[in-house]
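One structure, pasted below without further comment.
Removed: one protein chain of the complex. Kept in place: all other protein chains.
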Amino acid sequence: MIETRRPGLAHACAAVLRRDLTLAWRLRGDMVLPVLYALIVTSLFPFALGPENALLRRIAGGVVLVTILLAMLLAMDAMFRSDIEDGSLEQLMLAPQPLAVMLGMKILAHWLATALPLIVVAPLLAGMLHLPATVIPVLLAALLLATPLLSLLGGILVALTAGTRRSGMLLALMLLPLCVPVVIFAAGALAAAQEGLPWIAPIAWLGAALVLAVVLAPLACAAALRIALDS
Amino acid sequence: MNGASLSSFFAMGGYAVYVWPAYGVFIIVLLMDWLAPQFRRRRVLREVRSRMARQDGRKARASAPASLEEEGRGEGLRLP
Amino acid sequence: MANWIPLWLHKLSSPPVFYRFAGSLRPWAITLAVLLGVIALYGGLVLAPSDYQQGNDYRIIFIHVPCAWMSLFIYGVMGVAAFIALVWRIKLAEVIAMASAPIGAAFTFITLVTGSLWGERMWGTWWTWDARLTSELVLLFLYLGVIALYHSFEDRRQGARTAAFLALIGIINVPIVHFSVNWWNTLHQGSTIRLLGPSTIATSMLWPLLTMMAATKLYYIASLFGRARVDLLTLESGKDWVRQIAQNEVRG
Partner (left out) sequence: MNTVASAPSLDTPAQRGAPLLEARALAFYRQDEAVFGPLDFSLTASELMLIEGDNGSGKTTLMRILTGLLRPEEGELFWRGERLTWDRCSGEVVFLGHQLGLKAELSARENLAFTIGLHGHRNQSGIEQALTQVGLSGLEDEPVRKLSAGQKKRVALARLLLVPAILWLLDEPYANLDRAGIELVDVLLEAHIAHGGSALVTSHGAVQFHGGEPQRIHLHD
């Protein structure tokens, strides 16, 4: 008889992560696009509002956050798209591993490939709008908590649209209600830091939400995918 | 209700601009919500009828070679 | 002892049975809804005295408040139906959830418009980022997301199940949004709309309000049944009972 060994979860996680990151690196041109998009959008604000430093400083935090959110939305549709098209997702679903964990790894890889470059350029974006240097650590902290949260929420929604034709607008419509709290707390922390008020509370809320999402979102994502592909 | 009080009723103490559009939106939106499925129902039934007509036509044409099985789930086990 | 409940529920969840049941109940619901609505409007627009502080424009609350209430209530119904649809895969539950979404969106839209009319009168601005109005706006987007996701699938049932999942996520989201918008308002010292102040409401205002609430509920039932009936016809268009209805309609 053919023997089946006990599957190792750690190896599987590493395999998914390694494959997706290799793919992202091979297609690194796609990785640059969201960063470019964020740079363009941010540089449009001074043209629209005038180069007044005081005004730009006031809106800098919010603009950087929303720009990064939109840039992530741009790349979100591709999270599972190619895997659905070439049948890799079926292989992933049939593998002897918990699907939620595998999808969690895919979301992590997607976050590393799209959100991390955006976080790296965030200080530059903030500098373009004269955000005070003292606020930049808070900006980075807020982004480090808010972007994975958005990736996880986005993962669920992308899974839901897996059975449909390409639908970038639909994804935006679905994500908007879910990302309102994230934007509020991240921007709230920035606003508080800019006014010299304590900013720990909103950051802590974001952290708590992220912990919850890390546990629940992959499960929801797996459930959504099974529903959306069951046709 | 005489004419003067009726017009003062419509004037709503000067707030007609706010009150009547609110009620108008209420009525119009709900009326649209009510009518949409009625139209859709008519369309759906029309489609069902035209599909039935098509199937009847096909059946009439196919009845020349006589015994063609009724459409449905009448599959059985057929041994070679 | 609970044996009889699943039985009649099971019977009712059969599409042709529910179609007939909804068809016989719908005329009563809509008649009663219109009747109560007219009574409530008469009470609210004519009988209720004009408020000495706010003038006549407070009369918007007779539709604004019931609609706001319905927008949340319908989302709740949709969530329960969505849950049933996903766990037990009952066709009728899918239909109820998806038929509720446009009605809920309509009530949410009315709430937003009447609320902004009220805001224009009170603060001279059509839109204020008040916690409740903002939550209501997010609710509208949730409804629209559910409707759009439902229609983006070619297979109706698959679309319904997927959109049901989104509706459930939305149910978790609504309180979070409300909490965060409240927090955001305290941060930015926003204004708050209070249609119903802390002061006690006069009976002359209360009864039209409650009557209108009953009327909107009944309207929802009637509209839901109407939509669910059409959806069932679409889903079961290959079945004999639908063909019979289609043929009878042409004769009648």
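Note that the chains are named A, B and C in the order they appear, and that numbering of residues resets to 1 at the start of each chain.
Simple rule for what comes next: a residue touches a chain if its C-beta (ideal position, glycine included) is under 8 Å from a C-beta of that chain, and two chains touch if they have at least 3 such contacts.
Fair warning: this is a prediction, and the values are worked out from it, not measured in the lab.
Among A:V16, A:L152, A:V182 or A:A213, only A:V16 touches the chain left out of the display.
The residue touching the chain not shown here, chosen from A:L56, A:L92 or A:V138, is A:L92.
Taking the complete complex into account, residues 1-9, 11-12, 14-16, 18-19, 22-23, 26-27, 82, 85-88, 90-97, 102, 226, 229-231 of chain A touch the chain not shown.
Here, only the chains that are shown with their structure count from here on.
Comparing mean CA positions across the assembly, the chain most remote from chain C is A.
Our note on geometry: chain A versus chain C, Cα centroid distance of 33 Å, whole angstroms. Per-chain CA centroids place chain A at a distance of 42 Å from chain B. With centres defined as mean CA coordinates, chain C is found 19 Å away from chain B.
Among all residues of chain A, none touch two or more other chains. Residue positions of chain B in touch with at least two other chains are not found.
Residues of chain A touching chain C in their complex: 156-157, 160-161, 163-165, 167, 170, 173-174, 176-178, 180-181, 184-185, 188, 191-192, 202, 220, 223-224, 227-228, 230-231.
Residues 30, 41, 45-46, 50, 55-57, 59-60, 63-64, 67, 102-103, 106, 109-110, 113-114, 117-118, 120-121, 219, 223, 226-227, 229-230, 233-234, 237, 242-243, 245-247, 249-250 of chain C touch chain B in their complex. On the side of chain B, the complex with chain C involves touching residues 9, 12-15, 18-19, 21-23, 25-26, 29-30, 32-34, 36-38, 40-41, 44-45, 47-49, 51-52.
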